[in-house]
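Apart from one protein chain that is not included, each protein chain of the complex appears where it belongs.
Naming follows writing order (A and B), and every chain is counted from residue 1.
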Amino acid sequence: MIQLLNTILIGVTSGAIYALMAMAIVLVWRSTRVINFAQAGLALASTYIGYEALQIVDNYWIALICAMFAGAAISAFIEITFMRILLKHTSSGPIASVAPIIATLGLLGIIKALITMIWGGQDAVIKPPLTNTGFSIGTHTLVFSPMKLAIIVSVALLVFVFSLIFQKTNIGLALRASAYAPEIARLAGVKVDLVRTLGWALSGASGAAAGLLLTSNGNGAFSPESAEFSLLFISGFIAAVVGGLDSLVGAVIGGIFLGLITAFVLMYISGSLFFIAPFVVLLLVLFIRPQGIIGVKAGRRA
Amino acid sequence: MHKPSNKKRIAIFLLLGVAIYFLSGAVDELRVYQGASVAVFVVGIASIILLTGYSGQVSLGQGALLGVGGYAAALMRIHFNTPIWICFAVAILAAAVAGALLGLAAARLSGPYLAGTTLAFAVGLPSVANQFQLLGGEQGLLFDVGFPPLSFGEDFTQYKWFFWIASLATLIAIFWLQNVMRSRYGRSWKAVRGNDVAAELAGINLTRNKTLAFTLSAGLAGLSGALLAMTIGTVSPSAFPLALSFSLLTGAVLAGVTTLGGVMIGAVTLVAIPDIAGAVASRFGSSEAVTNNLPGLLVSALLILTVLFVPNGPVEQFRARREHRVNK
Partner (left out) sequence: MSLIVKNLTVDHGAIRAISEVSFTVETGKLSAVIGANGAGKSTLLRTLSGLNKATEGSAHWGEHNLLHGKPESHVRSGVSHVSEGKSVVAELTVEENLDLGALWRRNKKEAAESKKQTLELFPRLGERLGQRADTLSGGERQMLAIGRALMSKPNLLLLDEPSLGLAPLVIEQIFQTIRGIVDSMNLTVVLVEQNAMGALKIADTAVVLNLGRVATSGSAADLIADPAVRAAYLGY
């Protein structure tokens, strides 16, 4: 019973973090029809910036917000400089569909190399603000801790804020319209290019939060080679696909879903299948329901 | 566009073989070793050109397929002590089977879904090796191709032997690949890449077409992996990391992803970059962190610049410009 409870809670916690990364991926996909592989490196870079901020302000939550701002800024910068040029140059030709993938991968490489050059390959540590010692229920100690609870609450808060922005504000309306029907949005006077940059900024912020919270899910140590960070992007991507690449709600559901499944596999089957479980989930979903849990079946447009 | 006849091509390859023979005698050990590495990359990049350039499918998991080939070859050698060529053949076969399975899954996917799936594959597969003791865990296995035959003389070094084996295998592989690309399979891939709806209407079975491309490409990757195992002497999960997949993709883009012509450019660049990076870094007296990461930085920057400005690769660009001038 305790093991079940542990598994579920751990699953939801990591799932929440995956959900943030999944949202980051979906935000860029919706606005630009590109999978931003560089997001993996962006999250890491933002986390390092959060680390630096923490040295200065000594408050975890302020550092988190700083990291999110940094992520937003860098992401917007990439969109304005890099993506616009890329899309203009490669809108046609045999590698048109492949080019954004390769280019964002290249960007990832640059970001990673720069990070290692600036901060070195050593572990940096962001001390979690709350303890990671588990709650006690009677004589049992759960793995679930106050910090993990804080992670879930933070993610829930962020998701709530995001959905508020999208559903209730004018900016949100502009974001949605530009994603669904960019031409009509233009004709309605929406500055679609600006809006798209904003979408990227939100994506960067979400990814940054995912990165920082990820470190707090463990002991706070991280480095460019951290296995968790490589896995973060892949899990976020898989969660996004599972949820249906076009939907933010789907991203959240996909994240929680993936988190739970991975937790159960780890707990009940084998610990070292950690890297393979997401892959299997991905294959299963793509086979059974290629449009994802929430997704709508896209018609073929010849 | 004039394409050389078969006889001409055989002649060209024989000539290349002879040139390589003389080359290997003329240069020092380091270059010979690098030559072997170039051969590894040539085959690896060619496999991506087949998959991505011809068949239009992006795979971020080629490194894992190299791993399958490398491990297969090592296992054959360790457990059955078979001659090198048998090891290589098994490596090709094993990787091809893996590729076929991956291809079946991938055939229904496109774009980001395909990229993401192969990415997950690239990260997941190497960790399988950690699971099973048979595969040597984290340290991996040794792959020892043995010494060059005594008949070659005392001076014939190990590295030269690697280089010869690698070059021969590469020449054969590329020749074979060229044949395949000119065959109706090559044409059908190009058709699907151009417009898969039209191709399907014309009677091409999409799943079979795409899976075949994956299988053949994987076979080549397996050969590349076996050659890599030969040159570094071991196989382990860390020999086939995600970065390897990225490097191959980079090399393919540098080569001009749609044609085989630039494959040497891509391979040589990939091998040369760590050299150049090292020289640059020591010139500026930089820290270790910078030196270690400069190659990665340069490769990535080169990748981006190539995709932006020379998307079809320098060879294709050159050809196009020459035709343009003729047509004017």
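Quick note on the criterion: contacts are C-beta pairs under 8 Å (C-beta built on N, C-alpha and C of every residue); 3 or more make two chains touch, one makes a residue touch a chain.
The model shown is predicted, which means the values in this text are computed figures rather than measured ones.
Shown chains touched by the undisplayed chain in the intact complex: A. Remark: the omitted chain is touched by one listed residue; of A:Leu149, A:Ala177 or A:Leu260 this is A:Ala177. Shown as candidates are A:Val192, A:Leu214, A:Ile261 or A:Leu286; the residue that touches the absent chain is A:Val192. Across the interface with the omitted chain, chain A contributes residues 170, 173-174, 176-177, 180-181, 183-193.
Following the convention adopted for this analysis, only the chains that are shown with their structure count from here on.
For the pair chain A and chain B, the distance between mean C-alpha positions equals 32 Å.
On chain B, the positions that touch chain A within their shared complex are 52-53, 56, 58, 60, 105, 108-113, 115-117, 119-121, 123-124, 127-128, 130-131, 193, 197, 242, 246, 249-250, 253, 257-258, 289-290, 292-294, 296-297, 299-301, 303-304, 307-309, 311-312.
In the complex of the two chains, the chain A residues touching chain B come out as 29, 35, 82, 85-86, 89-90, 93-95, 97-99, 101-103, 105-110, 112-114, 116-117, 120-121, 230-231, 234, 237-238, 241, 245, 272-276, 278-279, 282-283, 286-287, 290, 300, 302.
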